[in-house]
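Below: the structure, in structure tokens.
What follows is chain A.
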Amino acid sequence: MTQRISIDPITRLEGHGKIEIFLDDHGNVANTYFQIPELRGFERFVVGRPIEEMPLITNRICGVCPEAHNMAASKAADAVYKVDPPRTAKLLRELLYSAFYCTDHTTHFYALGGPDFVMGPEAPVAQRNILGVIHKVGLEIGGKVIQMRKYGHTVVEMIGGRKVHPCASIPGGMTKGITEDQRKEIEEMGRWAIEFAQFSLQLFTEIVLGNKSYVDLILGDVYTHRTYYMGTVDENNKVNFYDGKVRVVDPNGKEFIKYAPKDYAEHIAEHVEPWTYLKFPYLKKIGWKGFVDGEDSGVYMATPLSRLNVSDGMATPRAQEEYEKFYATLGGKPVHQRLATHWARLIELLYAAEHWVELVTDPEITSPNVHTKPIEIPTEGIGIVEAPRGTLTHHYWTDERGVVTKANLIVGTTNNYAPIQMSTHKAATSLIKEGKVTEGLLNMVEMAFRAYDPCFGCATHSLPGQMPLEITIHDIDGNPVNVLKQFC
Partner candidate 1 sequence: MSDKKQERVGVYVCHCGSNIAGTVDVVDVANWAAEKLRHQGVVIAREYKFMCSSLGQELIEKDIKELGLTRVVVAACSPHLHEKTFRTAAKKAGLNPYLVELASIREQVSWVHTDKAVATEKSKAVVAGAVSRVIENVPLEEIKVPINPNTLVVGGGIAGIQSALEIANAGFHVYLVEREPSIGGHMAQFDKTFPTLDCSACILTPRMVEAGTHPNITLLTWSEVTNVAGYVGNFHVTINKKARFLKEDLCTGCGICQEKCPKKVIDEVYEAGLGYRKAVYTPFAQAVPNFPVMDKENCTYFIKGTCKACEKFCPTGAIDFKQEDQLINIDVGNIILATGYDLFDARRVSNYGYGRLPNVFTSLEFERLSNAAGPTSGNIVLRDGKTTPQRVGIIHCVGSRDKNFNNYCSVICCMQGLKFAHLVHERTGATVYNFYIDMRTAYKAYDEFYQRVLEEGTLFVRGKVAEVTDAARYDREKGKLIIQVEDTLAGKQRRIPVDMVILSSGLQPRHDAKEVGKLFGISCSTDGWFTEKHPKLDPVATMTEGVYIVGCAQGPKDIPSSVAQGAAASARVLDKILQKEVALEPIKATVDQEMCSGCRICNSMCPFNAIAFLEDRMVTEINPALCQGCGTCVAACPAGAISGTGFSDEQIIAQIDGLLWRTLEVEEAVAE
Partner candidate 2 sequence: MTTDVKPKFAMYWAASCGGCEIAVLNTHEKILDLDANFDVVFWPVAMDAKYKDVEAMEDGSILLTLFNGGIRNDENEHIAKLLRQKSKILVSFGSCACEGCIPGLANLSPVGEIVHTAFNTITTDNPNEIYPRTTFDVPEGELHIPTLSRILRPLDQVVDVDYYMPGCPPESHQIAAVIDLVIQVIHGEAQLPPKGTVIGVGNSTVCDECPRARNVKMIKAFKRIQDVAPVDPTLCILEQGVPCNGPATRSGCNARCPQAGAQCIGCYGPAEGVMDYGARLITAFSSVLDATTPEEIDRILDGIPDPVGQVYRFNLAGSLMKAAKPAWEQG
């Protein structure tokens, strides 16, 4: 039996997203609870604010993906006024969004999820971070990563007015357009982004796919769940981040439902547990069956992997190649192995970069016609985009002055709360035997949820973009026997 480690009462207060693991009398996992400790209450305090401020206020839900909230809120605001922005405005928004995707996916792969692979899951804690990565892969690559993030944010600033929390998107379109000089600059950066994306995929192939133990890890059962998948697709069922219909496929990859954003409430419901501040969305038509996977459970996942799983391919040539390679390597659709999400993310990175160049070379991109004046009486509107971490839904009701009277937000990570709870539980169960625990093992437990790139800042509209984690292990009497804390 593992010896007891008493916990300093103070650490008890450290509620940063905890995984509570309870062991049975054999020291095996009895149950795990993934808890989210906070709530900022955006749904409450957006009430009373004017609709045009939603893109600015909900920005502050998450500073890692403010662009996603900015876009969802802007689209919802358009809908509230039943106003259709000029084509150029939409192009600009989507261009901004693609550039953001490149930055965000880069950040996650190199700074957050990447270290596990690049450094190896059991590598010393001190090295398991971006600086460690840079030291290992070399400053030259580190420079590239920084360059990619810089370019992405430069575009966001050029179009959106600010690097973080952009401000130029308003009901009916944008406050301003871009000049030809800016367009040229953005195009150059886009072309560089494509190279960078390709380079990253190559790096992934070498470091991860080239390393048998990692491949086994990915393909192994530990990180596998057969759930439903959700993502937004365009009219050709190709992956799209900014617009389209929401498509859900079942664990066998068969289309379960495809709905227009405005109908989201008919298809999604959120389950409540009293031991966490976060809700568990599920497919309404199937219902909440608890933390179980399979066709009979309403649990679904919305991540880069899901988006690939629900789509018939990528809308750009190079990404399409990688898409095919992806499924060829992993044995066809859908892919249930969560760790493959990292790979899927890089494929999306490439698509985003290619799409970036498509958009910026559109002849209408520099048109000054970027705003349509709203004339309809504002009422109610829904806006959906694909946030990097899953389908993001903003829904607002307003009075006749366009002041918000009610709101509903279902954000990226929330979609994945149930799967994350399940994945960590499964990982813990299969990795912790007879109470034997090492930090490496625990990191591998974390890898289970890190694959989702969870953003509980978004999820709870409360916590930071990435989430520190505390793992407490309790014995049969519920006494904590081991506490390990870690930050992703």
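These made the cut because all candidates are chains of the complex that A comes from, given by their letters.
One rule holds in what follows: a residue touches a chain if its C-beta (ideal position, glycine included) is under 8 Å from a C-beta of that chain, and two chains touch if they have at least 3 such contacts; residues count from 1.
None of the values given here were measured: they were computed from a predicted structure.
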| item | value |
| --- | --- |
| Selected neighbour of chain A [touch, this complex] from 1 or 2 | 2 |
| Interfacial residue positions of chain A with respect to candidate 2 in the complex | 8, 10-16, 20, 22, 30-31, 33, 35-41, 43-45, 47-50, 52-53, 56-57, 60-64, 66, 81, 107, 111, 125-126, 128-131, 142, 146, 149-150, 153, 157, 160-165, 167-168, 170-173, 175-176, 264-265, 268-277, 279, 281, 288, 368, 370-371, 373-374, 395, 401-403, 407-410, 457, 462-466, 468, 470, 474, 477-478, 485-488 |
